[in-house]
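The other protein chains are all here in position, but one chain of the complex has been omitted.
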Amino acid sequence: MNPAPPLLSVRKLRVSFRDEHGHGAEAVKGISFDIPAGKTVALVGESGSGKSVTAMAITRLLPEHGCHIDPDSEILFGGRNLLTASRSELRSLRGGDIAMVFQEPMSSLNPVFSVGEQIIETLMLHTGVGRKAAQQRALALMQEVGLPAPERKMRSYPHQLSGGQQQRVMIAMAIACEPKLLIADEPTTALDVTIQQQILQLLASLQQKHGMAVLFISHDLELVGQFADEVIVMHHGSIHEHAPVRQIFEAPQDAYTKALLRCRPHLASRPAKLPVIRDFLGDSCYFEPPQRQRGYQTDDRVILEVQGLSVDYHSRHGWFGHHSQRAVDGVSFTLMRGRTLGIVGESGSGKSTLGLALIRLQQASAGRVLFEGEDMLALTPRQLRDYKRRIQIVFQNPYASLNPRFSVAQILTEPMLLHGIGCDTAERLQLAGDWLEHVGLPRKALAKYPHEFSGGQRQRIAIARCLTMHPEILICDESVSALDVSVQAQVLNLLQALQDELGLSYLFISHDLAVVKHLSDQVLVMQQGRCVELADADTLYAAPQHPYTRQLLDAIPQGWPHCIRPRPA
Amino acid sequence: NKVLRVALNAPETGFDPAKVSDLYSSTVTENIFDPLVTYDYLARPAKLIPNTVSALPSISADGKVYTFRLKPGIFFAADPAFKGKKRELTAADYAYSIKRHLDPGIHSPWSFLVDGRFVGGNELVKAAGKGALNYDAPLEGIKVLDKYTLQLTLTETNFNFLPILAMPAFGAVAREVIKAHRDNTNAHPVGTGPYLLKEWKPGSRIVLEANPGFRKLVFNATPGSDPLDKAVVQALQGKTLPQVGRIEISVIEEEQPLWLSFLNRQLDISGIPQVALQSALVIDPKNPLKVRLAESYARQGIQLQRQLLPEITFHFFNMQDPVVGGDSKDKIALRRAIAMSFPVSEAIASIRRGQAVPMNYIVPPGVAGHNPAFRGAPKYDPAAANALLDRFGYRVGADGYRTRPDGKPLAIELACGTSSTDKQWNEYWQKTFDTLKIRLGFRQGKWNELSKANHQGKLQMWGMAWGADYPDGENFMQLLYGRNAGDSNAADFKNADYDRLFEASLKLPHGPQRNQLYDAMNKIAVAQQPWIFGDIRMRSTLAHSYVKGLKLHPLLNTSWRYLDLQK
Amino acid sequence: MPHSSPPPAAPHPHNSLTRIGWRRLRRDRVGFAALCIVGAYLLLALAAWSGLVASHWQDEVAHPYAPPTLFAGSAPHHLELDAADIDAADRRAASAAAQDSSGATGLSADEDPLAADLAAAEQQSAQYRSAGQARADSLPLGADQRGRDVLQKLLQGSATSLQVGIAGALLALAIGTVLGALSGYFGGLLDDLLMWGYSVFTSVPDMLLLLAFAAVSGRGIGTVVLVMAFTSWTGTFRLMRAEFLKHKGRDYVRAADAIGAGHGRRMFHHILPNVGHLLLVQFSMLTVALIKYEAILSFLGFGVGVTQVSWGAMLAEAPAELLQGYWWQMLAVTLCMSLLVTAFSLLADSLRDALDPKVK
Partner (left out) sequence: MLAYIVRRVWQMVPTLFGVMLLLFVLFNWVGGDPSYILAGKNLSAEALAGIRQQLGLDLPLPQQFLIFVRQVLTLDFGTSWSTQQPVSALLHSRIGPSLLLTGSMLLLGTVLAIAIAALVAYRRGSLTDRLVTLIATCAMSVSALVYIIAGQYWLAFKGGWFPIMGWSDSTLDNLLHYLPLPLLLGVIVGLAPDIRFYRSCFVEELGHDYVRTARAKGLSEPVIMLKHVLRNAMIPVVTSLMMSLPYLMMGAMLLETFFGIPGMGKEVVMAVERSDFPVIKAITIYIALATMLFNLLTDIVYKLIDPRVQLH
């Protein structure tokens, strides 16, 4: 094998979090692995299994309070133990040699600086170039990560960008200084597949050029298959399997890995119930459930009809400058009761905006939204109150949408309290606990606060919050993007069960075309604010009409063994 | 050039002699304007001497016509209003300056000193109505006989007229200057005195400079037996006045910076603030007024001079008030009981640090008409006071407080200021009323608000101080004169006997005869008890060793023109 | 609806932030000590207020400016005169003057309408006479100008000052928070209106407002509290307005909107805990400021009267005392206040940390 020492080696890493009573809860239980220079190591595993914590331990960015790294642990980077390195040593490594893409870009960007400024800052710090040159370079970077109109976006503030755009800014920032090691925590969850491919290409070319090593954290096994050299499978804080990508996909050893691989949703099939890990573990043998038929039926009742909805963003530049952008442009569709409308499209095409406009969190500039015939956009705030419970949204950035000073119990019981669900606190708590379990979280999570959860866990809390209210329409904005396939399947099954039982209707915004296909009756494709195609799911996937739709479908990652870059044999 | 640095304890208001009445402004105007007569620097008791006149005026036999002859060759300080010409002081200037106090358009605070005093004055004022006085109309009472001769004719004999004319308010101003600076006469004092105003930052800094055109004045005096006099004469004899070329006056209201500045020689002369009295003075407990300078200061050569102020402090009752006022015995008993219970001596010991004497006579020491033997203040005896109240039916009720004889609740309100010294006094008042078991309320307010309330008869009790405008008992005895009720008679005291005696006293010059009347009036005041006598303060002034020629004067506010600095 | 699983063994406690905060505060040694100190002060104040301790603070039990016992030797010893000295001197002067004077020496009995009654009263006065009690030469914390015990004053003063400081601060905070929240959250016309009121209020000199309040509600401790609350709410108002302006657009507030939380709930249930840390600091600072402000009010004549004592009133005596070298009253007040203020601030800090879920 390679005699040269690996770029990074992690030895017996143990991380624990103290809880309210001072007891430690181990999030990472003594894991060891190496990342050789120039290689991509993928970290996959269950949501909450400690992937992000591992990543942050490497850069020593775990919160200082309540977090404890076992003193026996070692993280060697180029021979130096990062865990004992001085602050200034660390500082010189961070950003320059080790760069990081955080899982939740929306919360990780500084809200008061323009994104251009934030990229330039890194550049100037580590490459020592002047401001002008940094500006040029930042512009080029933004172009490389596929941000449209980079000159203008440079001057935008994080909140003016879509989720995917923020994520690309994060990536641009991370690769700006051509690091030796890139730690990318779910870097493509908010990106549509075409951009996803573009970004991976970009990373691959950087790897080739500079021998950059990548720690690639993802739950998207197809992507991992395409991109990684080695795969580490984590479960409950320990490594279940660590092997070259070929072995993982072709001859997995560990039961969990095997089960995980089998949970992948397929474009080709649409089982009535998705398999979850539990189905494959233990002795129970899994029987493929019957296929489900999708598509609007003639006897469906319309619950929501959107006619020519447009949304404009106005932003000011300087003292007098004024800029307005049409984020949603004349979108029309109908949603039937008990059906799901999938919304896919380019990142930044206005999907989230559309969702927000539907529940009037964003002012629409034109169009009508008929909820059972009543124009929601014309209602007074008082009249609107009655509709609020019936139509709910799961925000794309779940973390920001959770009040940091509310415990999960409060977060989940509050809507019930407001809408008179459950007769007393005890009952509401009981219900809240039930919902948590339904989305795959333990009941004891009730006592915790949002910042104590992993990205995927927060997403599930946000979903649970909406479900407590029994809405009739649920808008899910990338709500399962941070979940591993098994948990994702569990949540999708839950949504499906609710739909079957109570006739819920979903607006399902996602980049994962397989998931959209699985869940949707109709699919709406958006590009640059416009609806470019609207058709039954099966029709659309089988015979895409619009060139953009075709482009999208073509870009769906194919998984192992379709590689994104030449792989040494 | 010698620079004298001194401080005022409170902000001044301006320098138009007909407009200002506060002590601090007068301190400055005294050095800019020349009255007809002034006081001898050294003589005690104070003695009037000619100032811009060649001799004291000749007075007609009936005491009503005063004729002044001005010294020629006295000039006003230069001012643009004179258009570059030297402007000589004439009798007309004095006539004009005195008439200004009559002018209803000016509202001179001193008008009470001249109102109705000059023959024909009342008519002239009436003719002016609310407008400006016609200065050019002939006025019998104020006549300019020739360029240097001024004749003043009074409606009635007045033995205090000359001292009044010695006040800085009656210094000569030039009509052109007043006209030129009509809107802002306060900032443009132009006189014939030893100093002129160089710089004025209201409320913070005043700079005077020696008037270059000041008439030649050479110090010449023969010292008496007083060693202080000798020192003054030794320092000044034969020198032209003023010696100090520049006087820098700062307004320093706080005691600490004032005191520290003096100790640090940032000030040349200063009073001793209350809080520094004990460290600066060695007080003899047998005789608290007998003090000497503390050793450390004496060693530096700091000079100490002391003077009992010609001033009284007292609390008065509103004699028209249904509770505390009135002539009936029970009302007198109430007032007397309060007076008997107020621990003046204790307050003097504690608040004044012994640097005051209890007031016992309406006219203070150092002012003509004072009787040092008279004991007007009742003996401090709260127990007897309580028994007295019992006798008159002020019974102690169930709540532990006394009621009025008719059974109505008894509560007395005392007006007071808001300073920290006021608070100290109030603690004694509270104690007084507590021992008497009478409910006391304090009505705190700004001076003018209380004054207004008193004017409207809304106060029950209030404390006041009265300083001599001129060194004569009349200035004090009038404070209880019935005709002055609502004006200077703040207690609204109306007693026919007193008024009769007062009117009789006006016709007499200072002397034993008048003193007898004053004694009788004091007895009425003591018997009726419209006032509770307070104290008379002792002023201590310090000067550094290099300040020569200093002698405090009871009536002149400053001795700046007589000072010399030998650093 | 999914079928709910069987109830778990132990029902989860409803972990509201307050309860957690309390638990954490108890664990935080510094914070808990601070809490105890503040509690002790409150108890003392309560005791003083109800007359259990220090009700005789007005008694003159020692010589003026009697020094603290421990420092009796090193304290400055100025001559302190008493009434007898003044009386004696006055008598001496009078008798000297009477000898060489022909004038009257006072009111004779027949001239005094009350002479008979006075004589009788003198006879009956025995019941009112009390033996003057001996005065101490030193006291544990020294004495003030009138010989009152500084310790007693301190205790009594703490009751007043705490009442004034805490009640005033709470009131000011309440006004400022509610108005600021309304203004920042709703914006628009309401904001304009409240800002109008704010501008008008802040522009008029405090002195005039003080006079006005005093004119309306008389003088006394109630007025002091009101005056302080009404003149110091503006800072909190401005602060809260800004914070609400900042927070109302945050995703978590929008999410609350989406789940149907009304305006009031969003303002006070969602945003308020997130800006509460500022309020805590503001509260501790305001309390201190008001205790000190009361001194200035005393100074301007709006403070507590002479029948009451407060730390502010005691501090107002300090300038005069310090220059004479009588440092004990000021030091006692300052130490006493420092301890409270420090405990109070540490408590506020600990509370702040305890209520921050991100800190453990």
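Each chain carries a letter (A, B and C) given by its place in the written order, and its residues are counted from 1.
Definition applied: a residue touches a chain if its C-beta (ideal position, glycine included) is under 8 Å from a C-beta of that chain, and two chains touch if they have at least 3 such contacts.
On a predicted model such as this, the values are computed, not experimentally measured, just so you know.
Seen in the complete assembly, the chain not on display touches A, B, C. Considering B:80, B:138, B:203 or B:301, the position touching the chain not shown turns out to be B:203 (whole complex).
Shown as candidates are B:28, B:252 or B:415; the residue that touches the absent chain is B:252. Mapped onto chain B, the interface with the missing chain covers residues 11, 13-14, 16, 19, 21-22, 104-105, 107, 109-112, 130, 183-187, 201-205, 250-254, 256-257, 260-261, 263-264, 266, 446-449, 451-452, 455, 469, 486-488.
As for the chain not pictured, it touches chain A at residues 56, 59, 61, 87-88, 91-96, 99-100, 102, 104, 107-113, 121-122, 125-126, 157, 159-160, 170, 173, 316, 319-320, 399, 404, 451. Seen from chain C, the chain kept out of the figure touches residues 30, 187-188, 191-192, 195-205, 207-209, 211-212, 214-215, 234-235, 238-239, 242-243, 245-246, 249-250, 277-278, 280-282, 284-285, 288-289, 292, 295, 315-316, 318-319, 322-323, 330, 334, 337-338, 340-342, 345-346, 349, 352, 356, 358.
In this text, only the chains that are shown with their structure count from here on.
Distance between chain centres (mean CA atoms), chain A to chain C: 55 Å.
The geometric centre of chain B is 41 Å away from that of chain C, both derived from CA atoms. Residues of chain B in contact with two or more other chains: none. Across the assembly, chain A contributes no residue in contact with two or more other chains.
Across the complex, chain C meets chain A through its residues 1-2, 4-5, 7-8, 11-17, 20, 23, 250-252, 254-262, 265, 269-270, 273-274, 276, 355-360. On the chain C side of its complex with chain B, the touching residues are 64, 78-90, 92-94, 97-98, 101-107, 111-114, 117-118, 120-129, 145-146, 219, 298-302, 305-307, 316-317, 319-321, 323-325.
Of all the residues in chain A, the ones that touch chain C in their complex are 18, 20, 63, 65-66, 359, 361, 385, 388-389, 392-393, 395, 397, 400-407, 409-410, 413-415, 418-419, 425-426, 429-431, 433-434, 437-438, 443-444, 446-447, 449, 451, 462, 465-466, 469-470, 494, 497-498, 501-502.
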